[in-house]
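Please find one structure pasted underneath; my questions will follow.
Here the complex is missing a single protein chain, while all its other protein chains stay put.
Naming follows writing order (A, B and C), and every chain is counted from residue 1.
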């Protein structure tokens, strides 16, 4: 690992129809810091966030996490590629076989047709893949790989998994759960129960940390807005990522709870986690962040320490004018 | 050679009910657990049935001529007809499910519904028109090894219940596991599941394939029950029947799926006794009234108890999209 | 030998039949946010009411068609008032199951009323007029068109245009579009969403009723499953066009109609598979344009 920052954003753009939502934004996030992302409504913060998380591919520019382009992180694995290719070949091969068997009883010709079909299917699939990625600028959007790589986001409007209890929500997050392979579950692998027990333990700790023990078995759908925010943070903690993208972590949270939340975030920073936070509450963001990036109309207006941002006339104009 | 009298009727109904229960559990994994709006149940049911019919023909000759007890588990490594048929039915259904899943599982819920319905119809057309493989409209005989047994219908019931037990265990274990949790996450909000690092496409595919394999197993049992299958068994209406079982039983609950299948059997077969109470009712009017009743009950159930008997109220009454 | 142009014409005629059903289905899908599986039964009912008017009462065919338009429209209102008002907040899946129940119910009612045997409109037979006979190179062009074909296409287009005007020129139509775009916003803006839903049901039913008449005119035979048998194709057209977009549905209907007919030209594929063809096209389009052709716009 060289001196490449944890996250480097380089001139990303996003257009929706004729509207330019994000226009050449660039910034960097160093490990172990809290960076704030602010701006008036419609400044493109959320779109930027989506692109960082891999949910939206940028139209131009590059996002590098630990020096690797997000597009490379989100590449389908070799296994997945061969699985798709194989399926295309299988379908076309069967098609060839069916066509041949209609017209001739000769096994050799049928086998030949099947082979030709399979080849054609394989070729057609590879061809359209190449066409798609090389010539039509197809971008991958497979955010789970970003998440697995260690960069995890929360949502502006908390999206709890309402049919799951608080405890289950927490248990869901950890990476590399052997129990998520259903065959291992059915075969009763030891690793499944062991990991599950470890996760249970950790989930209890997180519940404790966030003061949510009393809601352990409550359906997440029944939580208040603030409790959901806490749960969302808890879920991220369970996954143990390196970089946490928080989208309005204290919006709609009562002041007491909000204070707890912010204290937790600071603690976590001290433990080595890195945060990037979008927040409307200026007090919160000024108190929390070491660096602040201000966006306006899809562009980066400025970047600096809270003090610098607070005194900046352009920022004030943007907020008042926007 | 077989059980007879009312007991036999009951056995037959229980067998059919068991088959519907297996189908319902398969669908419950897809819909109740993962939120996949699959309307191609009948297709996988049919694939299972036809596979069983085809392989039973292949294996029939040799295994029969040995005069072995047909449920005998292999000793010298020679497979016996029934398990082979059932397992192969599951495998073939699974392979087809993978192929269908690749294009359709990326689609939005309701698009998936119609796409799967269309593919089901395509598969039925293949059953109907590829005579060299399926016997076409004439149908296909099933070399049922059970037919020569002392208590054919009872044996089939036992097999069905054993399969149902296995399927139920697999489904329940799956649901309770982290795998089931991840599927539920996808059902509730696929984007969140992605943000949490779950490969949602792969998980959806797993649910789709496993559910479809279970439906294929039900198909194999159906082949054994009917001994002769035609493409007309696998029309879209039967998919709706299975949906009724799942919804009425309660989405997301495997026990509910079984209860729903029981309810479905009462709904489908109960009105047969209607003419006993209403003499003078002609056969065709009775048949029409039966469907009238089925439609009515369905509307009433979803109006007054949308979560079904054992369902998760959360899932059925709140909009999660 | 099959004349290529003829296939296209056949496709346009078939597309026109499913056109009306597609528009209605798409409106319900967009505004009510659910798939109406009873739509096929609306078609059947429209056909049978046309039958009742034309054959049983001896009215002129278009008067009978008007009856179908009005009656099935009224049925739509009835269904909405009695059944659907209780389900304004239900999930799409509940509504789907509900409409499956409704479909079974309606089909049983049709059976009880008209029986299982096929009925015939008994429209006079007509040999198609030959137009444009000739050939260029290998391509034979030459088409036969009957006045029924022309009437079907004309009527479908007139109603489609009428719907277009309704949606763009009237308050109600604009309210419907607003509601399709954003339900909560429409509610906030003071639109009576309940009434809008009822009108949508009425319009959707009326269009399907007329579609049923066209179907009966084309097929010549009526039977209780006739609507259900084509409803899958209608769904394909709606999805292809983009759910909730009536204009997309119009395009979808013609694409599906033509593609089905032209698929006969592919060698080695049995004519029976043309029904499958509609779905294959639909899935292929969705893979590259997941929102359908209209892309969620009106």
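Operating definition for what follows: contacts are C-beta pairs under 8 Å (C-beta built on N, C-alpha and C of every residue); 3 or more make two chains touch, one makes a residue touch a chain.
In this text, contacts and distances are computed from a predicted model.
Asks: There's a gap in the complex where one chain should be. From "NADH-quinone oxidoreductase subunit A", "Receptor ligand binding region domain-containing protein", "Lysine biosynthesis protein LysW" or "Succinate dehydrogenase cytochrome b subunit", what does UniProt name that chain?
Replies: From the choices "NADH-quinone oxidoreductase subunit A", "Receptor ligand binding region domain-containing protein", "Lysine biosynthesis protein LysW" or "Succinate dehydrogenase cytochrome b subunit", the unshown chain carries the UniProt name "Receptor ligand binding region domain-containing protein".
Asks: For the chain omitted from this view, which of the shown chains does it touch?
Replies: Hidden chain contacts in the full assembly come out as B, C.
Asks: Using the touch definition up top, pick the residue from B:35, B:139 or B:236 that touches the left-out chain.
Replies: Answer from the full complex: B:139 touches the omitted chain.
Asks: Tell me which of B:109, B:202 or B:227 is the one touching the absent chain.
Replies: Per the contact definition at the top, the residue touching the missing chain is B:227.
Asks: Which residue from B:152, B:177, B:200 or B:239 sits in contact with the chain not drawn here?
Replies: B:152
Asks: Could I get the residues of chain B that touch the absent chain, sorted low to high?
Replies: 1-2, 4-9, 12-13, 16, 125, 128-129, 131, 136-139, 141, 144, 147, 152-153, 222, 225-230, 232-233, 235, 238, 268-269, 272, 275-276, 279-288, 290-291
Asks: Quickly run down the residues of chain C that touch the omitted chain.
Replies: Looking at chain C, the ones touching the missing chain are residues 1-2, 6-7, 10, 14, 17, 55-56, 111, 114-120, 122, 124-128, 144, 146, 215, 218-221, 223, 225-226, 229-230, 260-261, 263-264, 270-272, 274-275.
Here is the rule we use: only the chains that are shown with their structure count from here on.
Asks: If you average the Cα atoms of each chain, whose average lands nearest the overall Cα average?
Replies: Central chain: B.
Asks: Calculate how many whole Å lie between the centre of chain B and the centre of chain C, each centre taken as the average of the chain's C-alpha atoms.
Replies: Inter-chain centre distance comes to 31 Å.
Asks: Distance-wise, how many Å sit between the C-alpha centres of chain A and chain B, to the nearest whole number?
Replies: 37
Asks: How many Å are there between the centre of chain A and the centre of chain C, using C-alpha atoms for each centre?
Replies: The computed centroid separation for chain A versus chain C comes out at 42 Å.
Asks: For chain B, give me the residues that contact two or more of the other chains.
Replies: In chain B, the residues touching two or more other chains are 318, 320.
Asks: What are the residues of chain C that contact at least two other chains?
Replies: none
Asks: Spell out the part of chain C that touches chain B in their complex, as residue ranges.
Replies: 29, 35, 83, 86-87, 89-94, 96-98, 100-109, 111-112, 115-116, 232, 235-236, 239, 243, 270, 272-273, 275-276, 278-280, 282-283, 286-287, 290
Asks: Help me check something: in the complex, which residues belonging to chain B touch chain A?
Replies: Interface residues on the chain B side: 95, 98-99, 102, 130, 132, 170, 173-174, 177-179, 181-182, 184-185, 187-189, 191-200, 202-203, 206, 210, 252, 312, 314-315, 318, 320.
Asks: Under the definition above, what is the set of chain A residues touching chain B in their complex?
Replies: For chain A paired with chain B, touching residues are 53, 55, 80, 84, 87, 90-91, 98, 101-102, 142-145, 147-148, 152-155, 159-164, 168, 171-173, 175, 177, 179-182, 185-186, 192, 196, 219, 221, 235, 239.
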